[in-house]
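Removed: one protein chain of the complex. Kept in place: all other protein chains.
For reference, chains read A and B in written order, and residue numbers begin at 1 within each chain.
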Amino acid sequence: MPDDALGRPYGVPTRREPVVPNGVLGMLIFVATEVMFFSGLISAFVIGKSNALGGWPPPGQPRLPVEETALNTAALLASGVALYFANRAFKRDSPSTKRLLGLAIGLGGFFVLFQGAEWVALIGEGLTITSGQLGGYFYLLVGTHALHVVAGFIILLYTYRKLSHHDLDRFTFWPAQIFWYFVVGVWPILYWQVYL
Amino acid sequence: MRVWIRLARVGVALAAVALTWAADLAHACPSCASPLEENRQAFVDTTIFLTVVPLLMMGGFVWWLRRKIRDRDEPPEIAVPQNLLRDAGRFSKGP
Partner (left out) sequence: MAEAGTADTHGADAHDAAHGHHAQSFLSKYIFSTDHKMIAMQYMFTGIVMALIGGYMSYAFRMQLAFPGESVPGYGVVSQGEYNSLVTNHGTIMIFWVAMPMLIAAFGNYLIPLMIGADDMVFPRINRLSYQIFLISAIILVVSFFVPGGGFGGAWTAYPPLSASAEYNLTPLGATFWLVAVALEFVAFLLGGINFITTLMNARAPGMKMHDIPMVLWMIVIASILFMASVGPLIAGAVMLFMDQVVGTGYFDPDRGGDPILWQHLFWFFGHPEVYVVLLPAMGIVAEIICTFARKKLFNYKLILYTAFATGIISFFVWAHHQFVAGIDPRMANVFTITTLIISVPIAEMLFLYIATLYGGSIRLTTPMLWALSFIAEFLIGGITGIFLGASGSDIYFHDTYFVLAHFHYTFFPIAIIGFFAGITYWFPKMFGRMMDEKLGKIHFWGTIIAFNFIFIPLFILGAAGQHRRIYNFQNFPDLAGMQDLRVIATSALLVMLVFQVIFLFNFAYSLFKGKPAGKNPWKANTLEWTADSPPPHGNWPELPNCYRGPYEYSVPGREDDYWPQDVPPDTAPAE
């Protein structure tokens, strides 16, 4: 059989399995864009911080609750770990998938509620989005992340419902996990930058 | 021997690039003198950060993809089972 210019043997080609499934690839690209979005926000925050004449955090402003949020951070990280084990159970078709997925969702919900309570307390202390650079950047960064947590929470609820109806496949579960890992993974960076 | 000449050339190029870092404020540039050194440094840092992140992501993705392609046990040009064809996504006409 002759070869063509690129050295490929002739033959009747057949359709191949994609290396990365469509949904996963699409979600990966989307998450890459989100990473850049958060990189932009963090860069803006770093520059905003460097402009503060009286040092950072600005004097006379309420302090951010570092310890309480450390607990909350741990809850979110635990949620990511629970999702990881849920996936392992899902691959084995184990009945514990549902429990672990429920745990991950529950911890995610706890994170959102806890943060909401924290915001109410901070607003009570006089830290609002227009009260200065600290408030502005705090609500911008943490609020944007909170929106993503809520979106991820809804996606996980959707997979949970599908799991209950026994029609969850890995082409739905995998992208949902990628998004949740992103939400979990970006939080420690925000915590380190904003709170510490 | 050739390699050394080539390396020397690369070294000269890198040294030239490194020299640009020695530039300082031009006296003719009234807006250059930000009172805050931290602010100038923050711009430099975030410039590097923003530039490196997308390249790392793309590089990491290509690396991961190459590894995945290499680890595929089947050669690419064989017939695909019907169940995979369905899973393969939108483009398949299906069985």
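Points worth noting:
Rule of thumb we're sticking to: contacts are C-beta pairs under 8 Å (C-beta built on N, C-alpha and C of every residue); 3 or more make two chains touch, one makes a residue touch a chain.
Quick caveat: nothing in here was measured; it's all calculated off a predicted structure.
Seen across the whole complex, the unshown chain contacts chain A at 2, 4-6, 8, 10, 12-16, 18-23, 25-27, 29-30, 32-41, 43-44, 47-48, 51-53, 58, 129-130, 132-133, 136-137, 140, 144, 151, 154-155, 158, 169, 171-172, 175-176, 179.
Think of the hidden chain as still there; on chain B it touches residues 17, 20-26, 29, 31-32, 34, 39-40, 43-44, 46-47, 50-51, 54-55, 57-58, 77, 88-91, 93-94.
What we mean here is this: only the chains that are shown with their structure count from here on.
In whole angstrom, the spacing between the mean C-alpha positions of chain A and chain B is 23.
Against chain A, in their complex, chain B makes its touches with residues 36, 38-39, 41-43, 45-46, 49-50, 53-54, 57, 61, 65, 68-69, 72, 76-80, 84-85, 87-90, 92.
On chain A, the positions that touch chain B within their shared complex are 11, 13-23, 28, 32, 35-36, 39-40, 42-43, 46-47, 49-51, 53, 171.
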